[in-house]
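Below is one structure, written out as structure tokens; comments come after it.
All protein chains but one are shown in place.
For reference, chains read A, B and C in written order, and residue numbers begin at 1 within each chain.
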Amino acid sequence: MTLAHPVDLPAAEADLADAVGAWLRENLPPDWLAAVDAGDHAAVERIRADPGRRAAWFDVLGASGLATPTWPWGQGGLGLTADRASIVTEQLVRYRAERPNQDFVGLTLAGPTILEWGTDEQKAARLPALARGRELWCQLFSEPGAGSDLAALSTRAVQREDSSWLVNGQKVWNSYAHLADFGLLMARTDPAAPKHRGITYFLLDMRTPGVEPRPLKQMTGNAEFNETFLTDVVVPDSARLGPVNQGWAVAITTLMQERNGLSGRPVVGQGESDRLVGRALTTGAWRDPLLRDRLVSAFVEERALQMTTIRGFVAAGSGAPTAEGSIRKLAHATLSEKLGVLGTELEPDGAVAWDAGERPVAVDAFLAMKTYSIAGGTSEIQRNIISERVLGMPKDPDPERHKPFQERSRG
Amino acid sequence: MTLAHPVDLPAAEADLADAVGAWLRENLPPDWLAAVDAGDHAAVERIRADPGRRAAWFDVLGASGLATPTWPWGQGGLGLTADRASIVTEQLVRYRAERPNQDFVGLTLAGPTILEWGTDEQKAARLPALARGRELWCQLFSEPGAGSDLAALSTRAVQREDSSWLVNGQKVWNSYAHLADFGLLMARTDPAAPKHRGITYFLLDMRTPGVEPRPLKQMTGNAEFNETFLTDVVVPDSARLGPVNQGWAVAITTLMQERNGLSGRPVVGQGESDRLVGRALTTGAWRDPLLRDRLVSAFVEERALQMTTIRGFVAAGSGAPTAEGSIRKLAHATLSEKLGVLGTELEPDGAVAWDAGERPVAVDAFLAMKTYSIAGGTSEIQRNIISERVLGMPKDPDPERHKPFQERSRG
Amino acid sequence: MYAEQRDPEFGWTGEHRQLRETVRGLLAERAPVSRSRELAEVGERYDPALYAALAEQVGLQGLALPERFGGYGGTLLDLAIVVEEMGRVLHGGPFFPTVALAAPALMAAADEAACAEYLPRIADGTLTAALAVVEGSGVWSADDVSTTADIGGLLTGAKFPVLDGADADLLVLAARGPEGVSLYLVEPGTPGLRRAPMETLDGTRRMGRLTLDRTPARRIGTPGQGWAAVVQAREVASVLMAAEQVGAMAACVELTAEYAKTRRQFGRLIGSFQGVKHRLADMAVRLEMSRSAAYWAAWQDPGTDEFSFGAATARSFCSEAYLQTAQDTIQLHGGIGFTWEHDAHLYLRRARADMALLGTPTQVRAELETTVLAAAAELDSAVPAWPAIEVPA
Partner (left out) sequence: MYAEQRDPEFGWTGEHRQLRETVRGLLAERAPVSRSRELAEVGERYDPALYAALAEQVGLQGLALPERFGGYGGTLLDLAIVVEEMGRVLHGGPFFPTVALAAPALMAAADEAACAEYLPRIADGTLTAALAVVEGSGVWSADDVSTTADIGGLLTGAKFPVLDGADADLLVLAARGPEGVSLYLVEPGTPGLRRAPMETLDGTRRMGRLTLDRTPARRIGTPGQGWAAVVQAREVASVLMAAEQVGAMAACVELTAEYAKTRRQFGRLIGSFQGVKHRLADMAVRLEMSRSAAYWAAWQDPGTDEFSFGAATARSFCSEAYLQTAQDTIQLHGGIGFTWEHDAHLYLRRARADMALLGTPTQVRAELETTVLAAAAELDSAVPAWPAIEVPA
């Protein structure tokens, strides 16, 4: 049922792909495989939507190491390089056998952070469960009062005599918090220290009493995020990840993963602009030379961004650490805003009114266009990161940088 | 030869215009008047280009008060409001009888600053000469080491026993300094005070030994500006304008004049974009729908800026002081850059090569397009001014704001 | 059409200021932006009691209508001040479609009987009306009118989206009859008329789809001259919408400036970061330029070339400026600006919807080409656009 140890995996790209493909054909449920072979997307989605079947498959997949191929051998992974791992991912995607988007926090953020900072007990308890898809994770970093200044968080964790921690505070922008089993939590443990030095990192069991996620409605009308209220939540010291008061260093590991978090080898190919072109052909907007030039411009820009993602992927493989994730994020935010507006202009009436039930997709893209310039760190923050880390500009003056946290001004 | 005292000037706009027009017809040299009536621009320009005739005319004009209609009655002017003065200016322009551009510093900056801060002796010595066009003035504020941080100037003036001042330093961006009779000079007189508090303002006789203007070539290839070197220049204390070490307050008067300095009542009408449209018709670029939309956009933007200038003119007349000069300057800088690039795109080959002697005007506009976003205060400085004075944003932290000037870091 | 404008240009009179204060005060009390949101969220078209009060207490619906039709003979400028204040609080409902679109169309059609019958009811707040011109393409062009009127005056075709079209008490329609495009009046309940509400991006203004199948209608004005009336009404509406947008932009700038003056990050008020300051300054520039364009147009006399030019300029400039301003407002608020509870998205939705309502800015600029060419043809080599700045720093 398991693949060979990574040293025995074929070295050539094509051979590795073949080996993974063969393993999938052998292990995927027959009706799933048949639906894939027949190109019957709907049938595959039906199978994937069944919680029982999905869980069963992710268990098989996780045991093989293929769900987390870059993790070390013996800790749920196959120890593959990013480049080789992407070949695995391509095969998984081809068979729609990959883990869903909602596992992003668990697989891309929690796993690597635990790998780097966890105790043996923490690794043993969490990594196999993550690899097999048994746990859903969320991130509890952001706070309403902190915003872009992530380290200015004020959720308090006070250690008690029995060494457990009592946590109180409020988090925000937590996706899947209402469904998650575990959360990556930062809390302030030393308010007398400057803001970066008094934070501790925990792996919070979301079922603990006092943890209350509430949906947060966005301007799009959807509620993909939560606010999470933490009231007298008792967390055992065994849930602490990394040393007391060094949680910011642990968080950096998580944040670097987040910015560089690419799933699979990036390619130059279809993107959002292609969809807009398709739509423009339908609505007749393509006939307008001004819109045509903007569409082709967007197409060029999106392809250039994809090419940049490939370069970033190759550079990451070669171990060169960069703030280049911020470059891509900023470029993507700009493009997303451009496409959001452009999409509405392709509709004859600007997508401002529609008959009941015929809401154009352009509406959702328009309302979501600011997502990437705010979510995951605003474009302003990205510009600061690029300017400071890539170009060596001085940091912004923070008059309170070295002040004890409790003495800082709030607002 | 002189007009009636301002209280006797007709109140109605049309009557005032008629009175000024009649005076001009009576006093202008006959051949000048004939050339204007015949619409013979070239002939008028020939007369205006003759230094003797020009001087003679400006003397007559100045004596009447019409060259400086807003200055007080008895100090070379007619005491008119800005609004009524603009009617005078319109008539002057109509007869090409107005003072030339190079008198901007003298008429718009030096005169009002002397009116506000000058001693009776200074007013008596300078204002009539300014009104009659006998003196050319330049501004000596900027320094290479100070840049946008105007108050960081380091030209030194040390008072000697006989109360005169010894000035040493270097100024830059001084237009007409090589021709000027007088210069508006700021120099540091107390290096132990914070930067704004140790500056004194002088009316410098440019013929003083040790004053050496040298032409400064710009990226356009022209040298409209100078660097001015000041080496052991002796300035009598009678040339000091305003109190010692309060030169920054005096300079504010000058700078406010500069930003609000409008000559004549602004109108909505022909601008740079009209010229570009004309050129686009000639080159055929007008047939390109993309260029056409950009041209009309620029046209709209320029007209909106003109409308804003009118609003500013009206508001200034009603005495409301604003940072709205900065708004217009910023908008103009943006537009100028847009037009500079667009102009080249109207040429079939992008205005990048031309047969000897046939340099397209688009080339000069392109090379000069950054002028307004740098000259007279960069667009960054204007944005700060707008944000702080119009919107009430906090000032940028200047860690050395209150430091004695001599202890400030340089660079 | 409207009363002549008052001198001096851009010089506010005491009356202007008084009007602004009255309207602002009334809206602040009874229709702040939270109320616009509330109506939108529950799907209410408007607050009828307030609508009545606007007419009875302040006379806003009839403010700029001639006195012989029950109005107060005010100027378009007065009305611009009113809608600017409404724009600040995203006031929606039937006011704009009735007063800024349908009433100008009725006046432009110059049909005395129709005016005498309907304008007084508009003025006293008892009649709401809508102007139905576009037919799905979003383009305001006589060529795009394919709704037909047969010899008996029966209309057949479809109009959408029509601002307040599904709910207004009176429909003013452009249709193509034997003499060309004319204006027609249809009241709800007429046989062959179907009205369906559409879903909208901007919940504060309703839109509808009209379907006409041999619907009896009353032709107004000179036969075949309907499009000229549409053009005039659209110009008036363009100027008023620009003023409304100025109000909305001003609200956005104030909201953002206020936030920047109170929100603290990295040990400082965020308003002290140039990243915020400079974007805010650009917002202020866009606002002031928009204000100039909108009010310059409002100061011209309707029916003149200047008015047409001002209307187009204001429409092109202000609608693009407003959309950018709304986007920037969200950006500078960060996460909170992205939530449903924050008002930023309401301004964004209105900005996008506005852009589609009276022809897109691109369409407007295409229409301006003739004017631009005429201006370029008069070129002389005189006055530079800006006084030379002599001393850079």
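Going forward, contacts are C-beta pairs under 8 Å (C-beta built on N, C-alpha and C of every residue); 3 or more make two chains touch, one makes a residue touch a chain.
The model shown is predicted, which means the values in this text are computed figures rather than measured ones.
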- [ ] Identify the visible chains that the left-out chain touches across the whole complex.
- [x] A, B, C
Task: Residue among B:81, B:101 or B:148 touching the omitted chain - done: B:148
Task: Which residue of A:158, A:192, A:252 or A:393 touches the chain not shown here - done: A:393
Task: Touching residue (missing chain; options B:158, B:192 or B:341) - done: B:341
Task: Residues belonging to subunit C that touch the chain removed from view - done: 273-278, 335, 338, 392-393
Open item on the list: On subunit A, where is the contact patch with the chain that was removed from view?
Closed with: 93, 101, 104-105, 138-139, 141-142, 147-148, 150, 173-176, 225, 258, 261-263, 268, 270-272, 274-275, 277-278, 281, 292-293, 295-297, 299-308, 310-311, 314-315, 318, 324, 327, 330-332, 371-372, 374-378, 380-384, 386-388, 390-397
TODO: Kindly note down the residues of subunit B that lie in touch with the hidden chain.
DONE: 142, 144, 146-149, 152, 172-173, 216-219, 221, 288, 290, 337, 341, 344-345, 348-356, 359, 363, 366-367, 369-371, 373-375, 378-380, 383-384, 396-401, 403, 408-411
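Assume only the chains that are shown with their structure count from here on.
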- [ ] Please identify which chain has its centre, taken as the mean of its CA atoms, farthest from the centre of subunit B.
- [x] A
Task: Inter-chain centre distance, subunit A versus subunit C - centres from mean C-alpha coordinates, in Å - done: 43
Task: Between subunit A and subunit B, centroid-to-centroid distance (C-alpha), Å - done: 56
- [ ] Averaged over CA atoms, how far is the centre of subunit B from the centre of subunit C? Could you give it in whole Å?
- [x] 40
Task: Touching two or more other chains - residue numbers and ranges from subunit A - done: 290, 397, 399
Task: Touching two or more other chains - residues of subunit C - done: 268-269, 276, 362
